[in-house]
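Note that this complex is displayed minus one protein chain, with the remaining chains in position.
Moving on to chain A:
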Amino acid sequence: MNQRIVHHPVLGSLDAGKSLHFRFNGTTYPAYEGETIAAALLASGVRTLRVHEEKGTPRGIYCNIGHCYECRVTVDGVPTVRACMTLVQDGMEVTAGVVLPTPLKKGGHSQ
């Protein structure tokens, strides 16, 4: 699947940069230089970037300009990186946020 807008009636033809590859959750995806992680994944049909830390419900981008932090992923071991603001680098390792333990929540209602 390639959802890139190659021809645009007003903006003209897509001026794609050098082609790169990166990994997301262990799968290799193509990207072009100058593309954000979020855009490159969406171009390959991937919408889910993480799951809610507690409920496990899937999440993708919301604002796409760095305001909402819905798109946070781990990049080369660094957590809480915004996928909508971060350009893909060749060989980058990206992993989705996962469900985290909530030890304080379980039975956490005190009398």
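The rule is short, and it goes like this: a contact is a pair of C-beta atoms (placed from the backbone, for glycine too) under 8 Å apart; a residue touches a chain by one contact, two chains touch by 3 or more; residues count from 1.
The working rule: contacts and distances are computed from a predicted model.
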TODO: Given the options "non-specific protein-tyrosine kinase", "Cellobiose transport system permease protein", "Biotin carboxyl carrier protein of acetyl-CoA carboxylase" or "FAD-dependent oxidoreductase", say which is the protein name UniProt records for the missing chain.
DONE: "FAD-dependent oxidoreductase"
Task: Contacting the left-out chain in the complete assembly, out of A:L20, A:I61, A:V75 or A:V94 - done: A:I61
Task: chain A residues that touch the omitted chain in the full complex - done: 3-6, 8-11, 14, 35-36, 38-39, 42-43, 47-49, 52, 57-68, 70, 84-87
